[in-house]
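Got a structure for you, written out below as structure tokens; questions coming shortly.
Only one protein chain is missing; all other protein chains are in place.
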């Protein structure tokens, strides 16, 4: 179980997560902390109408959190609020042991059985949802 | 054990405790409560120098408390502070399972094994000590 | 199978007639097993660890919260673990109460347990508000007829016992809630004596806070619950500060976690919570209509028999309507400690004293009462033994 947590694909996603860093200027900037582990995600968005035009993320967190931010970097541009909600729902699905719609989320399947690590994966997506609240 | 708690001598002492009631006028009047059971003792004393000249006790309490007040009614007149302390120490002795000096205290010997009832017996003697504090 | 046999302490001592469940109930093997399983296979601190044991402990602890929420028809975020009813009420007296001010009013009743009196007195003294007291009827019920006169626009909270720990009277919460609503006040219910007697949908009561203890409902000591309506809890500041209840800490500013975590500072009573969860699971599996009927039959039999004892006075309703099997009585002028002591000789465990309800004792002019509580494991033999014991007590003291 633990063994499969850190598969190569996930480690690579974490290491090479697209869109790392800050985005200036931006329309929305959100910071979220996980009080239990000290993980921290900063998300900067530039919007085009209701849709995300560009984004950047900065993570101080574990590999799972970094990889999750990588998914955001890969998949969030172009999404509107409903699209973000769908992506977040897909993450919930994979963490509850079901098959995800988005193939890239499969790397997180082994996390399902590690409840204490769910928040690590969820944090970037929570930040993403948070950042769309204004819209 | 419980069986011997309420021996005839003790029941009689409780029922016929000498010096029941109030004493007016008095030099000292003390009221003590036992918060756990609601027992209440009122003690009125008239002093003659350092010694107790006369007293009366009013008890709202259990048979053990009444009987203990009976001992005070029987034995406290004529005592000074040291005498009261000695009587109280004798009560401690009997409650810790030792033989008392004062024979009348033997009725309380079975209480030794009932820790929850110790306070019932002690209350009148605590009131007595309390009332001698000024002297 | 006799329910009694599922309680190791009772099963081991057939001559024991335990009628003191109002103080602390006995505990079934299922609950003890759940606690032992935690200590011997899952023990770790919760929430902060990723290793296998920490995962298992967290799952068991939060699983217990789910189990309790399910049993009471509540959401898991509404279940705040405390060390008991007393701590739960003190939490509200601080987190809710400290926002009150001079002129505000808190309403309690004359029959409350000290745990639902003293925290409000302390709050009164801290904040300078007014503490008002609903009187008690001759029958030993809160006099709800007095609500109109006592509850005013200034009433901020009405805090009452669901079931009296002395008279067994159950209060009509619908009337209390209606009065509170019209005044814009919140309602806190002390459910310590209600919860052992069967399932309950707490949200349906329409109250804001509901407090109870594990040790009276077949679970360990040192654990209890404050249920709070979600919006209420979200609006409240924390009570105690420490680990787990924070979102982030710097010396300048600390932000707090959402409920229920906000109110659970420090390492919780993990085994206690697991025990309480197990007790809810165990209770869920019982035939409650059957148990309630049996409890009421025994209560009726007890009340009927007590009525025939010369010089005995029952403190509380004589009928079975709106009451539970918490039965208090005074035997002539015999002191309740002496009575309980004689009962003990007959193997009967009863409580004697003021039951932490001194104002109620004052109201009835008594120093105390003897109390017998009917529980799911009570049987006719327990009442037989009690009546035999009372016979002897009467001979000795009356």
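To keep things simple, chains are lettered A, B and C as they appear, and every chain counts its residues starting from 1.
Here is the rule we go by: a residue touches a chain if its C-beta (ideal position, glycine included) is under 8 Å from a C-beta of that chain, and two chains touch if they have at least 3 such contacts.
Model, not experiment: these values are computed from the prediction.
*Asks:* Using the document's definition of touch, tell me which of C:254, C:284 or C:333 contacts the absent chain.
*Replies:* Reading the full complex, the residue touching the unseen chain is C:254.
*Asks:* Could you tell me which of C:270, C:334 or C:383 touches the chain that is not displayed?
*Replies:* C:270
*Asks:* In the complete complex, the non-displayed chain touches which residues of subunit A?
*Replies:* On the subunit A side, contact with the omitted chain comes from 2-3, 5-6, 11, 36-40, 60-65, 114, 117, 120.
*Asks:* Using the document's contact rule, name the residues of subunit B that touch the chain not shown here.
*Replies:* Contact residues on subunit B toward the absent chain are 33, 35-37, 114-117.
*Asks:* Contact with the hidden chain only, please: which subunit C residues?
*Replies:* Its contact residues with the unshown chain are 8-9, 12, 16, 18, 20, 23-24, 26-27, 32, 35-36, 39-41, 43-45, 48-54, 83-87, 89-90, 93, 113-115, 117-122, 131, 133, 213, 215, 220-223, 238, 240-246, 248-251, 254, 265-272, 337, 340-341, 343-344, 348-353, 355-356, 358-359, 362.
In this text, only the chains that are shown with their structure count from here on.
*Asks:* What whole-Å value do you get for the distance between subunit A and subunit B if each is reduced to the mean of its CA atoms?
*Replies:* 76
*Asks:* For subunit A and subunit C, let me know how many angstrom lie between their CA-based centres, rounded off.
*Replies:* Distance between chain centres: 45 Å.
*Asks:* Where in subunit B do residues touch two or more other chains at once?
*Replies:* none
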